[in-house]
Every structure is written in structure tokens, then in C-alpha cells.
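Structure in C-alpha cells, see below.
Every protein chain but one is kept in place in this view of the complex.
Order of writing sets the chain letters: A and B. Residues in each chain are counted from 1.
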Amino acid sequence: MKIASIALRNIFRNKWRSFLSLSAIALVTFTIVFLFAIMEGMKLDQRTTMAKFATGDARIRNAGFEKYQFIAPEEFMIPDYDKAIAALRADPAVETAVGRFQFPAQVAVKWEVIFGMNWPGETNSTLATGLDFSDEKSFFSLASYLVPGGRLPGQGEILVSGGFAKKFNLKPGDSLILYSGGTWGQQDAVLKISGIVALPLAQLNVNSIYMALSAAQNLLLRQGQAEEILIRFKPGVAVGDAVAAVRTALARNGFKDLDVKPWNEIGNAGTFIDLASKIYYFMAFFFFILGTTVIINTTMMVIYERMREIGTLRAMGMTGPEMIRLFFMEAFFIGAAAAFVGVILGSALILPLSVSGVDFGKLIDLGKTNLDISDVIYPQLNLVSTLFVFFYSTAVSSLISFIPTRRAAKIEPVEALRSI
Amino acid sequence: MVKVNHVVKNYTIGKLEVHALRGVDLEIKDGEFMSIAGPSGSGKTTLLNLIGCLDACTGGDILIDGESIGGKKRDERALLRRRKIGFVFQSFNLIPVLTAYENVAFALSLLKTGPGETRERTMKILEEVGLTGLEKRFPNELSGGQQQRVAVARALVKKPTLVLADEPTANLDSDTGREILKLMEDLNRTHGTTFVFSTHDPMVMDFAHRLVLLHDGAIVSDKAKK
Partner (left out) sequence: MTIKRSIWLALLVVLPATVFAQMTAEEVVRRLEKNEVYTSSKSSGKLLITNQFGTKTKTFTAASQGAEKLLLEFTNKEERGQKILRLNDQIFVYYPRSNSVVSMQGGALKDSIFGSDFTYEDLTGEKSILNLYKVEFAQPSTETVDGVQCYHLRLTGITSVAYPFQELWVETARLVRRKAVFFSLTREPLKEMEVKETKEVSGKIFPSRFVITDLIKKNSSTEFALDSIQINPRLDARQFSLERLKF
């Protein structure tokens, strides 16, 4: 008679109690599987978002830009960016390469006319981006975010992000005055709003404005220059290899001091997700502690109930470690079954959600937080992390039973036998 | 062979010291069928527990087959019990989740006996205790007498040096009790296993081949009867 099968039968002695323990652990496992799936979803979201809106699959900037962007960004542009783009597009791995110009700007949305001049009361900070609308169509297709009634801007025109438009009650046809500041040189223009873009990324939607790349170049008197070039690789291309190829291609074409970075090495892309995963791991651990108190409690009750049985088994010659194994197995079976149930239920919930998405924008105002995540997250079921949760869940809930069982092993057989 | 050498056992309850055994000397030869009798509180259970390696002596020593058990650690004593000592309890103490067959076979599984031998020995002893056909029953599906028969089979299946039974018939009616005693006597004869059982029932004492009388923690008489 194996200890394991005794343990298994013991589980069914008090079905409701075992069910309760199982439910607690299953619920915890379920929650964690769900949390991890959301986290995976956020990672995926960030990857697509970064690639789509901010970095492309890889981004090229002047090597000094990163370091000096707050002191003298204008000194670290990509000159001859047209030539660079032509060279990049010749690379078979590159689907498209586009130039961009990004600069902070103050924007006045209303003003009075006094003495024949425009007098804005106040200005608001925005992030202005000059980009090539037709070239970016294949990834950052701003046209697809246009609110009906708007169109892409021409010279002297501008697109305003939804959040900004809503805040200041702007609509297509309205005008605004833009002032570039700082070291970019003090430039200004009255621009007409050609359309509103409702961007899925809360942070961008708050205060972004978009204009044609040439309009930005003209405004800042920087014709022929771009701040960055974004590259989109063809599907199936390994980004790491392609980036290396791009570096050599640029060097061969005489471009020096250009820095090519794959999307995942850019900026602080990882930091938020890293922090979130740490918080999630901590939450997971905390949930488990809660869930496992049920296991501890059950095991303790079981030990007191079966005291005379423990005495009998000890009298028959079962040693302390064997005793521990018996109770451990019970917890292990419950834990494993619960983890299995939790993982199955979690996956069953996530699979449809990974298609339909979860709209967090409705739940919290992400615009006010500083997170680079979309409103709608598509939770992702990751085999490795799900397996991890299964094993973790099983391990924690069974290992925790050591706390009460170690005490059971120390009970004197005579004492155990004397109990009723 | 078991030798009990001037064994003393004290219990402390708070500040109070209870002298459960006050120097017991006893020799149990192989194949004996012996009863330890005495009034309640005389120390019968205490003595059986000490002989059964379930507890440690306060003074003196016990030798089983010449091996002193005084200095053994708890798990060493457990392994000794596993091999050499079978127990029969007053309230049967079968494992409720195991069938009659499994309860018996479990004693062998602790000794890592192979499956074929386990099956053979288990079936044989169950037959000897008269439980053929009831192997698959769980304890709660058996009568008290049948349960105690399973318990006797469980104690004997591993061919122990010694079977200890603390008031094995106290929870049975007198007819069933007598049947159990008869069974134990038969097994003592056929297997040559040493049986030591405690009781304060004169009918049970009648079955014993040797009767040791305990009183207040000391042996007051020790008579061979048959």
C-alpha cells in the first residue's frame, strides 16, 4: 500500500473541506494566471505601440542626440536624411524607412485681437511631431485614427490629438498659434486644424500635435533635416540581424555618427513593465500566502482529527519523515489539482479576452497616469508563465503544509494513541 | 526474547510525580502466551508501551532479542517496531481509508516486501484469522470482532518477535472476546509468536499460559498456568 494512495484517499474523507482548500488555491492560481496574462498583454501592447508610434522596429538618430537632446537637440539632427532613407530602402529587409521631426511646442488655442494683433491669454505645452503621412501609412497610419470630419494636414495645417482637442473644445477648421521654444529657435505660426486624431495611447492622446514633416522643417527652418528615421522591417525579419545590416549599409554610404537601435533597446521602454512585473510577482506571492493559510488550517485540523491514526501508524513503525510525506502528499495533491483547475479556468477566461481585449481606458483614466500603455489590452496566454504559475502554485501550497506536518511528526506515539 | 530489567517509569504532571512503574523485572521467552493483569492504574499500559518501544523508560532497561532499546532515538525505535513488534489495540485502530486487505498489507509495505510475497502472506493470514471473502471491506463495514481479527492479522503478517495487545477484548462482547483470544492462542501455537496482552478481565486471564499480576507499578505475582 503506497503512502501516496493513502494520501489520495484521505483527501476524499472530508470532501467539502478538501473542496474548500482546493477552491482557495484554485482561485489564487486563477487570479495569478489572469494577472500574468494581462502583464503579457501589456508587454505585447508596448512592443506594438512602441514600434507603431514611437520607434518603428528600429530607430536611427544622431549619436549625440540622446545625450544632448535637452541642451542642444538642434545640433544633432540627421543631415541628408533623404539620402539615408534612400540607402535604407535599398536594403531588402527594410519595408520602409521614414524621417521624423519632434519638438516641444507651446500652443495657444484662443486669443483676442487688439490693435490688429493676436493676443493669446495663455499657452499649453504640446509635443509636436512632423512626419511623412504617406510614408508612415504602413505602420503609424494616422489617417486611421482620424475622427470623422477631419483629414490629413497640408502646409499650414495640423492634426490635434483627441484628448487635447476635447480639453480645449477644438474642432477641424479651428486655428491655433504654435510657438517653438528653447534652443530650437523661437518660431511661430498660425496653423489650421485639419482633423482630430483619437489615439489609442492615452499619453499621446493628451497633448500631441502632428504636422507634415516638411511643415515642421519649414517652421523650424531646418529644411532637409530630420531628427530621426524610423525603420519598419519586412515581416519575419529578425530585428537584431537586420539592425546590424542597417548599420553597415549606413556606414558604407558614408553616414557617420548615426545610432541605430532596435525598438527594445530604446529609452526606458522596459522600466514600467519591469516595475509592473515586480509588483505582480509580489502580489502573486501575497495571494499565495493568503490562499495557503487555508491549507495550513486544513492540515492542522486534519492532524488533530487523525491523532489516533497517527499513533497507530507510528506504532506500526512509520518514521517521522514518512509521516510528513503522508501529509505533504495530501497537500500536494490538493495543490496540484487546484493549480490545474485555476490554470484551466484562467486560460478559459483569457482566451476569449485575448481576442476581444479588455478596455482599461474605461476603468481608469490612463491619460493622467504616466504609463505608455494603450487603453485596450489584449491579455496573452503565455505557455511558459502559465506552466510557471502551475508549478509555483503547486509547490507553494504543498510546501506550506510542512509547517503543521513537521509538528505532527514530533508528536509522541504514546500521546497520539492515548487521544480519543 | 524480551528482558525487562528493573524498569522504572515516572510521569510528571505539573509538579506532581506519578510513579507508574516502580522497578519491574520480567523475562518473556519466545513463544509465550502471557497476560499482564492488574487493576486500573496499576501500570499495565505503561509496561506494554515500554516493551513495545513506544516510550522510553525513566530507569532500568529493556532488551529485545538481546538488543537494548534504552539508548535508541525515536525513529530507530520506529524501525525496530516495524520489524519486530505487532500491536493489537483495545479499539482496533484500523486505518479507515484502507480495506481489510490493505490494512494488513500496509504492515508489509513498510518493510518493502515485494508485491507477490505481500499478496501471498496477506491472503494467508486473512484466511487464518477467518476473514476470507471480506478482504475488500473497509473497517466501517466490519463488525468489532472482524475488525479486531484484521488487527490481529496486521500484527502477525510481518512475523514479529512479539505481539503486544493492550486490553484487546475490552471493546468486544465476551463471546467475541473469547473468539479473539482463541484465535490469538491458535496463532501462538501455529506460528510460535510471543503474545503479551493486558487485561483486568478474569475470563481473559484464564486464557493466558502465564499470568503476571501488577499492582501499583510493581509485579506482585508471576505464575505459569499451563
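A few remarks follow.
In this section, a residue touches a chain if its C-beta (ideal position, glycine included) is under 8 Å from a C-beta of that chain, and two chains touch if they have at least 3 such contacts.
All figures in this text were calculated on a predicted structure; none of them were measured in a lab.
One chain is not displayed; in the complete assembly it touches the shown chains A. In the complete complex, the residue from A:A63, A:A90, A:V190 or A:I403 that touches the missing chain is A:V190. Of the options A:F19, A:W111 or A:F388, the residue whose C-beta touches the omitted chain is A:W111.
Touching the missing chain, out of A:L221, A:A244, A:L290 or A:L387, is residue A:L221. Even with one chain removed from view, chain A keeps its contact list with that chain: residues 68, 71-72, 75, 108, 111, 114-120, 123, 177-179, 181-183, 185-190, 221.
In this text, only the chains that are shown with their structure count from here on.
Chain A and chain B have Cα centroids lying 68 Å from one another. Interface residues of chain B facing chain A in the complex, by the touch rule stated above, are 49, 52, 54-55, 74-75, 78-83, 85, 87, 89, 91, 93, 95-98, 102, 105-107, 109-110, 154.
In the complex of the two chains, the chain A residues touching chain B come out as 1-2, 6, 9-10, 13, 308-309, 311-321, 412-414, 417.
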